[in-house]
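Left out: one protein chain. Kept in place: all the others.
Showing chain A:
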Amino acid sequence: MRYIRPLSIEDAAGLLAGSTGTAAILAGGSDLLVRMKGGFIEPDLIVDIKAIEGLSEIRETSEGFSIGAAVPCAVLGESKALKKAWPGVVEAANLIGSKQVQGRCTIVGNLCNASPAADSVPALVAAGARAVVVGPAGRRTIAVESVPTGPGKTSLAKGEIIEAILLDKRHPHSGDAYLRFIPRTEMDIAVVSAGVNLTLDEQGRVKSARLALGAVAPTVILVEEAAEVLNGSKLDEATLERLAKVCSGACRPIDDKRGTVEFRRKVAGVLAKRAAITAYKRAGGK
């Protein structure tokens, strides 16, 4: 096995593209090292991306935020500007693992590990986040929801690396929220989760909405009908009931030791309602 710490993203992509065996990207390592320890992966090459300039930074630009692929989730929680603009994304990222794991794990790793139960992903999808992908063919920007294609699988081609996650600058009267159900009080894997992102008009009616559900399908899903239900509303009781119904209906869950199909469907509707109410309040709605 070789361990290489390239200084540029192009070198990192080149190393991955040119590798003949199993190659792995190392940022926080909180998934990779566990999989190596368990014997699920035996990389011939590890490309540590933490020495690449800019990858460990959150940059605030005129267009919003760019979160480097090597930024630990703990750092997201320490960024006042990011927390103010995207509290739902930050609360989701900060739910991953313990303090020890928070010091290492990254949202790009959470996305590329491609678990349907990944905590940060529904919040990122709801936020309309985009991923900057660098590879042999150059640089492209794609929607976050197009990255995972199934449990443990992504749409990234050989040699491609996500360099950063982009979040838009906030419009006024906007808010987002993330909630998950776990049987414990902390440090567990989501049985069901929901991320909601709302922008309101001057009258407090929903102008635009995005809602994503986690752990209820092979990938995190964007529920487009949820936006249709929410748009134009002030989240009255009837709207929330319809929201719960479309969210439960959008689920394609599995039965497993953490939850049944029936339970997941029901809880998806409940969490969607509750996350929508929090997002609405954060957007200044009454």
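One rule holds in what follows: a contact is a pair of C-beta atoms (placed from the backbone, for glycine too) under 8 Å apart; a residue touches a chain by one contact, two chains touch by 3 or more; residues count from 1.
Quick note on the criterion: contacts and distances are computed from a predicted model.
When the listed names "Peptide/nickel transport system permease protein", "Cytochrome b/b6 domain-containing protein", "Ferredoxin" or "Transketolase family protein" are checked against UniProt, the chain not shown comes out as "Ferredoxin". The chain omitted from view is touched by exactly one of A:Ala17, A:Leu33, A:Ala217 or A:Ile277, namely A:Leu33. Touch with the chain that is not drawn comes from one residue among A:Pro72, A:Gly88 or A:Gly175, which is A:Pro72.
Against the chain not shown here, chain A presents residues 1-3, 5, 26, 28-30, 33-34, 36-38, 43, 46, 48, 50, 72, 74, 97-101, 103-104, 186-187.
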